[in-house]
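Note that one protein chain of the assembly has been removed; the remaining protein chains are unaltered in position.
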Amino acid sequence: MLSVQNVHTYYGKSHILHGVSIDVGPGEVVGLLGRNGVGKSTTLKTIMGLVRPSEGTITFEGRSVAGAAPYHLARLGIAYVPEDRRIFRLLTVLENLRTGLDRPGVPPERRDALLAKVYGSFPVLRERRNQAGGTLSGGEQQMLAIARAMMLEPKIILLDEPTEGLMPRMVAQIHEIIDVLHGDGVAILLVEQNVRLTLEVSSRVYFMEKGVVRHHAPAADLRRNDAVIHQYLGV
Amino acid sequence: MTRSAAGYWIGFAVVLALLVVAPLVLPEFWRRFVTEILIWGLLAMSLDLLIGYTGMVSFGHSAFFGLGMYGAAAALLTVRPPNLWLAILYGLVGAGAVAVFVAYFSTRLRDIYFAITTLVFSQIFYVIIFTWTEVTGGENGLGFSQPAFAIPGVVSARFTPVTLHWFVLAVVTVSYLGLRRITQSPFGMVLQSIRENEPRTRAIGYHVERYKIVAVMLSGLFAGLAGVLYALQNKFAAPDFVFFLVSGEVVVFNVMGGMGTLVGPVAGAAFFFLLRELFSRFFTEYYLIPVGIIFTLMVIFVPQGLLGFLRRRLNQ
Partner (left out) sequence: MTIPFDLLLIQVINGIVTGMILALVASGLTLIFGIMDVVNFAHGELFMLGAYLGSTVFLTTGNFWLALGAAVMGIGLLGAVIQTTTLRPLLGRDPLTTILATFGLSLVLQNYALWQYGPVPRKINEPITGHFSLFYLEYPWYRLLVAVLSAAIIGGLWLFMKYGKYGIWIRATTQDRVMAAAMGIPVPLVHTVVFAIGAAMAAASGVLFGPLTGVNHAMGLDFILRAFIVVVVGGMGNLGGSILAAIFLSLLEAFASIWVSPAQAVIVSFVVLILTLLFRPTGLFVPTPK
């Protein structure tokens, strides 16, 4: 469904991605692991159209989307949950959700159903719906960022380190949400530092090093044999 | 001396020689035209020290220019007999005093805030000059007669259009060489480092504000000098020249000619006035319609200006 082939990306003059190739099938949860600064976040940003690749192809459901405008990609069904969450801090929780909900062609019943569903998964967001996004705690902001992405009814969500800085209880909740999304048939490309979580939720895992994908294996194999993990992550 | 330096001085000598000969061969209209370009070119160069070298866009240079004019007027109207050097001194003092004031406040601010503050300061002086009729002549400005060119014991001669041109040329040339020296000095290097990366310049240990204040003051003094020359040539001082549209036009000269080159802004002034002459034939006093369009297009497509554009072309 999403296919990234030999993508090169630059920030100004520094060459960040040196030919990254990743595939995600429909409804598949795929992990992307690697140490800090190897280009995992840049890979997600490049897919989302926030950085323009200088070379390589990105196709989504068969059409080429490399260099397309982010809002166009969002409408096609790619949602993005950035590492720093990027909540609209001065907008209320409900308004944050509405940025994704107020698309053309969403009838009122479906809007209500979507909101109800997200409030069901994240009851705290219903409680705080009229509170400014910036006043939420870190964990609540993460919930909001994921909930906001769900408003787009995406076919794939690009999740960048959703558990970073969260308490274990919150991490468990993120785990649940990923399972729920997976159950709904939403594909996920998950960038994480939390190896255990990644291996539990993903079907396949890619390992990145210095701007390229070095290794790629089914998560089941990695759960049995952690030598590869030691090799690429040094844990 | 390296080859490019030799080339530079040859080019400088050729242009200078052409400008010396110009008033002797050009008809009256074009002679005056060249003299005016030199004066506006000096004003544009003074602004380049801020825009091009320090990265501060001043929208208030009309204040320095205007105070130079009114300073010269003060000397020529109050001191008998009118003295050329006193006119220059008064003009520089006037512009310098305003520059200290503006520099002290505006250099605490950056980017668009600096631009807006300088704009507002120049308007303050505009309003004062425009409304203080008893002293400044208000809307009508002040008229006076041209002083003679006099060095006590050596020479005393009334200006003719040709000698005035030479005088202006001499002042502008010396100012250009002075500004060039400033931009190449260690002080100028610090200014350019502020333009490139202000926090880093501060981190290295330079007192950035002090450098900026000196830059604004120097720039103001050269702008004031241009104002004095303009007053001498036209024998009047008028509030129109303090109005912020004049500042805007000087920014236009810089952008058109190429910021950060000193010569570029002069070329920009020449280009602007040539366009004005050309379009005045078709659009009469509405020449700013096509000139404004050309300027806006240049901001979008040729942000490095004529000189930067030519340089890039030659390097290819």
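Each chain carries a letter (A and B) given by its place in the written order, and its residues are counted from 1.
By definition in this document, a contact is a pair of C-beta atoms (placed from the backbone, for glycine too) under 8 Å apart; a residue touches a chain by one contact, two chains touch by 3 or more.
In this text the structure is predicted, and so the values were computed from the model without any measurement.
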| item | value |
| --- | --- |
| Residue of A:G34, A:P53 or A:P82 in touch with the missing chain, whole complex considered | A:P82 |
| Contact partner of the left-out chain, one of A:R98, A:K117, A:H182 or A:H215 | A:R98 |
| Which of B:L142, B:V171 or B:V251 contacts the chain that the document leaves out | B:V251 |
| Residues from subunit A at the interface with the omitted partner, ascending | 48-50, 69-71, 74-75, 79-80, 82, 86, 88-91, 95-96, 98-100, 102-103, 148, 152 |
| Positions on subunit B where the hidden chain makes contact | 57, 59, 105, 108-109, 111-113, 115-117, 119-121, 123-124, 127-128, 130-131, 244-245, 248, 251-252, 255, 283, 285-289, 291-293, 295-296, 299-300, 303 |
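Please note the rule applied: only the chains that are shown with their structure count from here on.
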| item | value |
| --- | --- |
| Gap in Å, rounded to a whole number, between the CA centres of subunit B and subunit A | 56 |
